[in-house]
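One structure, as structure tokens, below. Some questions next.
Yeah, one chain of the complex is gone here, protein chain that is, but the others are all in their spots.
Every chain is named by a letter (A and B) in the order it is written, and numbering of its residues begins at 1.
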Amino acid sequence: MFLQNAWYVAGFADEVEGDRPLARTLLDEPVVLFRGSEGRLAALADRCPHRFAPLSKGTVCGPERALQCGYHGLKFGLDGACVHNPHGPIPVAARVKSYPVVERHGLIWLWAGRPALADAAYIPDYSEFSKAPEDGTIRGYLPTHCHYQLIVDNILDLTHADYLHAGGLGNGSITRSKGAVTDISPSSLRVSWSVTNEPAPPAFDMHLREQGQLSDQWNEVTWTAPGNMHLRVGATLHSESREQGMEALTLHLTSPETSTTAHYWYWSTRHFAISAEANAQIRKFIEFAFGEQDKPMLEAQQRAMRGHEFWSLKPLLLASDGGAVRVRRKLNLLMQSENPTDNPNLADQSNPAPMDLEQSRRRI
Amino acid sequence: MFLQNAWYVAGFADEVEGDRPLARTLLDEPVVLFRGSEGRLAALADRCPHRFAPLSKGTVCGPERALQCGYHGLKFGLDGACVHNPHGPIPVAARVKSYPVVERHGLIWLWAGRPALADAAYIPDYSEFSKAPEDGTIRGYLPTHCHYQLIVDNILDLTHADYLHAGGLGNGSITRSKGAVTDISPSSLRVSWSVTNEPAPPAFDMHLREQGQLSDQWNEVTWTAPGNMHLRVGATLHSESREQGMEALTLHLTSPETSTTAHYWYWSTRHFAISAEANAQIRKFIEFAFGEQDKPMLEAQQRAMRGHEFWSLKPLLLASDGGAVRVRRKLNLLMQSENPTDNPNLADQSNPAPMDLEQSRRRI
Partner (left out) sequence: MFLQNAWYVAGFADEVEGDRPLARTLLDEPVVLFRGSEGRLAALADRCPHRFAPLSKGTVCGPERALQCGYHGLKFGLDGACVHNPHGPIPVAARVKSYPVVERHGLIWLWAGRPALADAAYIPDYSEFSKAPEDGTIRGYLPTHCHYQLIVDNILDLTHADYLHAGGLGNGSITRSKGAVTDISPSSLRVSWSVTNEPAPPAFDMHLREQGQLSDQWNEVTWTAPGNMHLRVGATLHSESREQGMEALTLHLTSPETSTTAHYWYWSTRHFAISAEANAQIRKFIEFAFGEQDKPMLEAQQRAMRGHEFWSLKPLLLASDGGAVRVRRKLNLLMQSENPTDNPNLADQSNPAPMDLEQSRRRI
């Protein structure tokens, strides 16, 4: 059960190049991504209607740059219609499902729901990342064995940095600062943590004008449904301007692969330490934090849930969960509006009354 | 759900040698194969009735050459009856199921159904393979993660060579020639593709008297239920006799291991290039084509079907599917005759009305 009428990230634009199609399961549906003539992207159901071979095992070929099945040679165009049958006339039924797909600022976006509703205007503007200098940019992809909403929860509650990333991205300052949730729209919100006159976490402190001094810090996560997070974090010496300090921007983009696995892309840039050498060092640090700290924790969390639905386990809500809980509510409301009658369970979930929700409401 | 009253290949005869029993699951039933006195073959259920240890973990021993359980020492004869209990008298119930089994021309055949119906006369005659010279023979075994009928489908539609094996076994000539289906019996049929005045596929061309010339080609698959295919392929320079050309015979033999995995044995011989050196080269080629091209495609196809029954996915039938579809119908009719009343689904499947069947009927 995923939100259907939404743009999901399907990959970095350069993951689909040349004649090689890319297989990617999204929302539990196998999809093949490929480029037709003039590099135009297409996303089709990754199963030939003839003998069910994955079309992703074929190749893009011919002047028309259609996707040819590697098993018996049927060819399909960007819209999923069969354009060539080497065994006879093209059967009317020879067609595979196609998905609206848009390439924008270095990312591929796929619309999972009704094609008529797909409007590229809904895609968040992440152009600052595709414009950033190469030596100040770090990208990565982490296939992660957890429900994609756990990844959303993770970023929406940055206090985890103080524990999971202690000694690197966190030193307790975020937890002490308490977050503030700002509602933006039915499908977006922002959580901010503002820290004043505290030591900076080691990973930030090392990039300040002087080390080991008191600092001011800012952390802002802007979530856009379903799984897109834009994170701005920065620090400056106490009372100095933001411009004198350091600031990094990171996209955390996640899409469901199945109900227990997720795609997780990150894309980071910054306004300091722009050099190949600095980039290599920071990349190492980020790969450790996201790949060796976040990912194992998210996967352990998924396993510990043992197949149960999140709310059914009655999570203990804390003050720090304000943003994540509101995001889950928004997603449930969006899903309800897609399925107004047929899902009483979802209705229940949109109105969770877990143990400490009242408390968390008061705090944030 | 598999055809029961049929001979299934259980292995090459020399897979069972000496005192070591062989464990092999067939039709979802664990079976142990071993040789008793004078090398006589036996096939028993691979589970000791005492504590359920697999008998295949035991050894053949004693002058009676019985199969002794490796856990607590019970011994079983060729017919499955316990012949020795070291802990006391032999209990009446100490017996395991035995399967009729026949060794013929280098293959082991197992009868899965009612023993009273097992008649070795039904076993197809593949003697030409056991008589072939060693330097002109190539054998192999490919455990494959797909339903065994997908392997049957694969061989019954040789047009796949033009795409999956393009540049080796195929160059489009089979697809252009259109196949002809000949009904032989309720449990066998033949599909032939006859090619005239076309370039030969590279793997054949290199063995013709002159390279790069136009040729005539013949391809004939003879299927015998449930999963036995005898394939004759050959080429000769255009208008020359078959004897002046090259011809290869290949058995493609498959038996279900489970509903999603199959045993796949191939056994190839030919009338040309009989030498150890040529054999080594051709073996490499065959292992690549069957093991690195067919097998991954078959397994991808199985995964793409995601547990659904073949017809339930409404395959788009093309002209080239004539043989494969008739084989599926024949198998369904044979299964129906075994279970006349209790399987309305099978009845439905024997009469598929998928999208383009009418078209394929007209074409073949």
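Quick note on the criterion: a contact is a pair of C-beta atoms (placed from the backbone, for glycine too) under 8 Å apart; a residue touches a chain by one contact, two chains touch by 3 or more.
What you see is a predicted model, and the numbers here were worked out from it, not measured in a lab.
**Q** For the chain left out of this view, which of B:Arg51, B:Arg209 or B:Lys314 touches it?
**A** Selected residue, touching the omitted chain: B:Arg51.
**Q** Which is it among B:Pro63, B:Gly88 or B:Gly167 that touches the chain not included here?
**A** Result: among the candidates, B:Gly88 touches the missing chain.
**Q** May I ask which residue of A:Leu164, A:Ala180, A:Ala273 or A:Leu333 touches the chain that does not appear here?
**A** Of the candidates A:Leu164, A:Ala180, A:Ala273 or A:Leu333, A:Leu164 is in touch with the missing chain.
**Q** For chain B, which positions touch the chain that isn't shown here?
**A** Interface residues of chain B facing the absent chain: 30, 46-47, 49-54, 57, 68-74, 85-89, 91-94.
**Q** Which chain A residues would touch the chain omitted from the figure, given the whole complex?
**A** 153, 157, 159-160, 162-164, 172, 175, 296-297, 300-301, 303-305, 313-321, 355-356, 359, 363
Note that only the chains that are shown with their structure count from here on.
**Q** So how far apart, in whole Å, are chain A and chain B when each is placed at the average of its C-alpha atoms?
**A** Roughly 47 Å, centre to centre.
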